[in-house]
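Comments concern the structure below.
What you see is the complex with one protein chain gone and the rest in place.
Moving on to chain A:
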């Protein structure tokens, strides 16, 4: 490889030719024959060039960047790691490689390489024959032999599951302390379960077994709070962190493993004992005291060589030959902001002008060289830079080194900064807003049984209770999800027995997930297709400000390096932990089904269609909406896909890949039979064909990022990766031609793909696959159609939302400005756009017959908003039509059913027979009427759609266009409504009639009869009557006074009694506040009161009177009561209680006994028709059965006879009788 580089340096080969040579296997006609000859001899090495170059640069820069944040790199492993791929013959590459490190350098290399390893410097050694993670078979040669000493301990032990070598001696210890922020990825020897934060190729030859995937981590995941010797303490920073119960990878354990590992290594490599033992957690702090060396363009050594390599490097970046564009930019910015050179042992810091064209001398001999190189590369990458956020551009433009080395670039950057309008807002975890209850999907009719319905009711509440508790407590130190909520969640899941309940719960779960996690800038509570939050519509200014403040307080400080591993930030953590704690197979399966369905649905959503014509203001307005909708859909898809990936691969996820080839093969054999949870390959292919990669790939990447170690080895997924690699290579940013993907679309895809290739579970060598395969994978896109890819759907907001790690660039630059790197670069935050909710989900296109084709054609040349409007109107009108039919036709049929049923009940008596049979009869009569639904539905759509379309389209729409749009809307709406109606109308009628029948039958019960017809208050009523509760309470007080015990001074005034009864009358006339139970109690209390009056038991206030109330007063009160009973009560009054033994018994206590009032009352009852004579006679008859004192029995018998003796209509006599102040004596005398 070095040979290639050298031939470049010697100008035997032009850079362009070299890059062409690297990028394409075949020779191009543009190539100079001489160049071709020079290169063809090196042909077998072609594939190794890029990894070589990258590793070369990392190594060379190691002396300047020991302290910097790690430039992550993923060391490609051997392709032999992939099954069925025989290891190729050893290459001479190692030999060439060794030339890069001439003996003179070897001593300094020890010092130099360690930091580079720590940073995850790359040594891409792909290709057959190269052992993964090692220097390959070539390692047996001198170079590696030599190096293995330089890498003591080191990664050679990777296969044993304890990779990672402690960093070596650093000549400049203060520089190391940056590790706190940027842990030395290579220097962390993780435990077996653990994570290896570097992907740098291990210089140690490894065995065949070890060539399999092995535990590794995103080296790029320097969790901010990590100390160099410990594992990332944030569980999520390790790829399998999710999926493991907490505690199983405790820091303690890891420390222990680390310790063991270290001692092992010490034994293995005594020569470095000293060096390794110096490593340990307590690294000197350097932050803040590190002053940067100033960089001077005049002091750059070997300019030409640097320029050339910068050009080659930039060309590789431009051709997407590097796996991760932003990682390289990060690296370049690190070089730009390098603080100072680490002194090498031989002190050879002087430029060696004699050897500008060889690789013998170090590439970067000083900070000046680094900065020069960086600026060179940045100049080539200006286009990408110009798309970065304003903050980054500002920092770049203000960088004094950049200004010093290239005022021109600075000028361009400043211009780009000034021209950049996009602001990137901050993210905040939206507060929980519950999924709303929707009767259409959530009411009893959607459940198999009452029990299931009520269980789900409880579950919804438990779910939100758990969610609220999580919200309150998850940030408390020491709080643990599983401990805090696990058992409650499992208890709840345990109740979900029926499959139907599972699907209900999953729907709730998924909706809540989307609601809480999908809208990143979210005011919360908005789901795709739902109305935007009222809050934003109300424009609550204060709240908005408060929210922004809150955002600022809670915004994450770092996304965890330029290539963080997949994490579940914020609320997503709740859902992940919920899934883990629930550990329910059924739930997971239903969730996967539901997620898959939703993904398919959203993925195929008709999104903005190309608008070939005008780019005027109108379309601008439209584009805002289109972009927003695209962003919403994309973000939802990514979220859903991530969770689908999480659940789908959950059973297979483990801390490490299978240890042996045999085991791996058997696992592969098993797994290859399992169909994928979602046919993502087909969706990817469809997406590419329809030129919708910009929608499909980002979510696919999320899905794949959660795959386990085996997945990339499975044929199915391998083929997906191959396609993705091909796509990645094809996304050359500089190509801008007709039909090309838009720049930011490409940038998004490059960013997400680059990130995916760095995921620990993705094999390291995957990126450098044999190109033969790549070339074979041409995707035949439908060339004629300009899909989403060609639309400017991605904006900077979306890019930064999907790839927050791009913000690391800004952070790096900011740390340069602030003089310290890392954590305190606080203003850099996770970036998310202020997207608001999208519009309602659009119905998928219907395509049927010629009419449909014509309609399609019609839309083709119209603005996309027209189509959306029409589809939207059709969808809504269709749906409203169904509702209308329900409310009219079906409701009519139901009332018919009710009257039919009433008839039935009348003819057949109370029970009316078997309800099921009744239902059948009714349905057979009524269901045929359902056919009218279609006619009525058609009419409805015909009537309603045109107006809606007209209202929504611009006034200026040409008449013909308008009428066509109206017609199409009518057609679509009718189709939608009629399809539904014809399929469901019978069932609907049946269901409604059934409900009506059971309602009617229930109403037929004994209580209902008592209810009777109820009158309302009169029209003039102003509802000023006393409240029923007040009256009951007052009457109760009178009763309790009457019954006693009472204080001597207590009593009731007759006026009060009269007033009370007056109020009772008012209340009974104003029905506004009266409910039946209250009226019933009032009735009963009034009867009790009457009995107490009759028995003269009411204590009267005022001068003590032996007879209580005056008889006349009592009689008046009884009169009032009688009229209330007769005219005002609408519930049955329990008058028979007047003759209950208890109430009549009250008379027994009074002496002398006064029977006249009772007799009066009985007569009045009969006269007013309140009680029948026979009824009273029955009551009196049964009274005689009770146990009474003898004299009382006698008197009672007399009364009985007296009452019986009266003629049936003896009004005059009775009245006369009543006027006489009868006492007991007279009454009895009459007998």
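In this text, a residue touches a chain if its C-beta (ideal position, glycine included) is under 8 Å from a C-beta of that chain, and two chains touch if they have at least 3 such contacts; residues count from 1.
As a working rule, contacts and distances are computed from a predicted model.
Participant: One chain isn't displayed here; going by UniProt, is it "V-type proton ATPase subunit a", "Auxin-responsive protein", "CDAN1-interacting nuclease 1" or "Pyruvate dehydrogenase E1 component subunit beta"?
Facilitator: "CDAN1-interacting nuclease 1"
Participant: With respect to the chain omitted from the figure, which of A:436, A:935, A:998 or A:1053 is a touching residue?
Facilitator: A:436
Participant: Can you say which of A:1072, A:1130 or A:1198 touches the chain missing from this structure?
Facilitator: In the complete complex, the chain left out is touched by residue A:1072.
Participant: Going by the contact rule already stated, which one of A:400, A:418, A:465 or A:920 would touch the omitted chain in the full complex?
Facilitator: Of the listed residues, the one touching the omitted chain is A:465.
Participant: Pick out the residues on chain A that sit against the missing chain.
Facilitator: Counting only chain A, the missing chain is touched by 433-434, 436-437, 439, 442-445, 453-454, 456-457, 460-461, 463-465, 468, 525, 534-535, 537-538, 540, 542-543, 1023, 1027-1029, 1032-1033, 1036-1037, 1039-1041, 1043-1045, 1047, 1072-1073, 1075, 1077-1078, 1080-1081, 1084-1085, 1134, 1137, 1140-1143, 1145, 1149, 1186-1187.
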